[in-house]
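Everything below concerns the one structure shown next.
One protein chain omitted, others in place.
Should a chain be cited, it is by its letter among A, B and C, assigned in written order, with residues numbered from 1 in that chain.
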Amino acid sequence: MIRVTVWNEFYNPHSPTQPELAVYPEGIHEAIASFLRADPSIEARTATLMQPEHGLTEEVLEQTDVLLWWGHITHHMVADEVVERVHKHILAGMGLIVLHSGHASKIFHKLMGTRTVDLRWHEDGLLNRVWVIDPAHPIAEGLDDHFDIPHEETYGEHFDIPTPDQLVFVSWFPSGEVFRSGCCWHRGFGRIFFFQPGHETLPSFYNENVQRVINNAVRWAYRPKRGAYITGETKAL
Amino acid sequence: MIRVTVWNEFYNPHSPTQPELAVYPEGIHEAIASFLRADPSIEARTATLMQPEHGLTEEVLEQTDVLLWWGHITHHMVADEVVERVHKHILAGMGLIVLHSGHASKIFHKLMGTRTVDLRWHEDGLLNRVWVIDPAHPIAEGLDDHFDIPHEETYGEHFDIPTPDQLVFVSWFPSGEVFRSGCCWHRGFGRIFFFQPGHETLPSFYNENVQRVINNAVRWAYRPKRGAYITGETKAL
Amino acid sequence: MIRVTVWNEFYNPHSPTQPELAVYPEGIHEAIASFLRADPSIEARTATLMQPEHGLTEEVLEQTDVLLWWGHITHHMVADEVVERVHKHILAGMGLIVLHSGHASKIFHKLMGTRTVDLRWHEDGLLNRVWVIDPAHPIAEGLDDHFDIPHEETYGEHFDIPTPDQLVFVSWFPSGEVFRSGCCWHRGFGRIFFFQPGHETLPSFYNENVQRVINNAVRWAYRPKRGAYITGETKAL
Partner (left out) sequence: MIRVTVWNEFYNPHSPTQPELAVYPEGIHEAIASFLRADPSIEARTATLMQPEHGLTEEVLEQTDVLLWWGHITHHMVADEVVERVHKHILAGMGLIVLHSGHASKIFHKLMGTRTVDLRWHEDGLLNRVWVIDPAHPIAEGLDDHFDIPHEETYGEHFDIPTPDQLVFVSWFPSGEVFRSGCCWHRGFGRIFFFQPGHETLPSFYNENVQRVINNAVRWAYRPKRGAYITGETKAL
């Protein structure tokens, strides 16, 4: 059983209503948890910003194999202490899947070491064609050589990330941009996947192929247990 | 002084005339050598298929720092012995720049170990937008974040290559494809760069940005001298 | 069920007896197949040089998920036609595990594109300490941070391989050498792992940790089915 926690900010400091509710009546986190729960080998819970400790207590993280992260306008409200805690668990082997605007989150920035907030974007709801660059990668399992999302926010290069350890997808947009839309990194014992689709006012998380990618990514990022190194002063062997 | 040899098949077994002559009256090789010669630190010669040993004798290769390779319909006519000779020089430190349809050449296939002939293509002369994915790479020096080639053959993924050691460019085409269009690999002491533009009936090699990329690539692929390893049976140190 | 074929040259053109028989009475191939068969999810057969088509017919390869390769003094006797066939299956998704002196085989050379025969070596039967460089890698599953093989042939850098896609192990030898001893590459749909231990006159294949690594590598290299790309001339999408 893979224990997943889906984190979503689910809070808009400027408005009592979430824009996402028009598309995802129970929030993005519940929409994602819901399709993951359809897989009997996955157990999915959710957590959100306004819960105590953002719902990411030490206990929750200890029981999380893979954490999904969606955030947009409240990145700055995430407590540094929680970011440190999440970071510690990732290095020990908890998987992390960063979705869409999560690229600007504190945890992704901390793991990457670059200005991951930096990319081009425009909100026109254009077609998003996702090309499979590494068809042998487990995250591409079951996909054709490309798939289309009819309406998405456009993201474009240059995206300020370290070179991915594996580049799985590149997105094409009719307005002329390309974007490294599926990227894998290893940090410590943890596996990290960034996936570009998922604007809050568009139904991408209902898309069958998007769901397949996220399900594949959960399996790829999963480790059966946390790891630890021997470090510090040792004797000559 | 960087000593460059530009190789072009420059032969059409089906026709007495080269299609490329309409655009490049002296052949693709002379067009490329010509703009390289405008750089006083580069010394460029050419070689073609129908010369003895395809113009790539041991002596020529010994005096070549960087070899450029353009071929299309005569890949099978290149003698295995010459391919072995070129391969040996690349592993010892001669740079190689593979242009456009050179992806299907014997030497590129031999260096990569995959079916590099495999990619999607169609000849519609559409726009080719080249995005800089690695703006800090020497081959991207002096470029904006993207540049346009008004008319090119379309190449699309999946392209069956080993993961590039560095991915410098990704191309966008209006017909919906993306393509890893600037890729670097290291093999032995040699540096290899593949660059996608350059269809024989289109004037891409006159494009200022294409010329800049090729000039940058020559500098990147250049090594001042050949290298050698200590190998074989050795004593315990 | 993972279907494994263990290939061994098992032939010495200079002598009617195999040196390996003193340590592996039924040959290296049977020793490896034997410990793999102890895993109920693996089905292991063997093949050797002197069988028709070296035991690697189209039918055998079609029914092989992961091929293991041990060879030493008869690399040149392996027919090019069989090498082409094995290569085709690897690019389509058959896994390949190259053991010890298999680094100089035609198939490994063909996949890597470099002079993989080139490395330092001496046969003193010294200690071989294998360090885990990537403890989060599936091939390192269940290992401590290093393990010792009491007696092995010494291999040393420089080893002329393309930069591994993942570097899992580095070996230490008391005579002063280091060696990249566990290396992963992806070629087409296939996964390739090179593992350094396994001299024919030493009992390394009985070592519990060596067996664990090979078992892990079989699981890592396994794909449930062959893959295929869309390639060639396509229409604009």
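As a working rule, a contact is a pair of C-beta atoms (placed from the backbone, for glycine too) under 8 Å apart; a residue touches a chain by one contact, two chains touch by 3 or more.
Values in this document were obtained by computation on a predicted structure and should not be read as measured data.
Touch with the chain omitted from the figure is made, among A:41, A:63 or A:175, by A:175.
Looking at C:89, C:115, C:180 or C:199, the residue that reaches the missing chain in the full complex is C:180.
Annotation: of C:139, C:170 or C:202, C:170 touches the absent chain (contact as defined above).
The set of chain A residues touching the chain not shown comprises 91, 110-115, 117-122, 124, 126, 154, 156, 158, 160, 162-163, 165, 175-177, 185-188, 229-237.
Summarising the interface, chain C meets the missing chain with residues 129, 131-135, 145-146, 156-158, 163, 166-167, 170-172, 174, 176-178, 180. Seen from chain B, the chain kept out of the figure touches residues 93, 129, 134-136, 145, 186, 188-191, 223, 227, 229-230, 237.
Just so it is clear, only the chains that are shown with their structure count from here on.
Although chain B and chain C share one sequence, what matters here is the overlap of their interface residues, and that overlap exceeds half of the numbers used.
The best fit of Cα atoms from chain A onto chain B calls for a rotation angle of 180°, in steps of 5. Taking each chain's centre as the average of its CA atoms, chain B and chain C sit 33 Å apart.
For chain C, the set of residues touching two or more other chains reads 186, 188, 229-230, 237.
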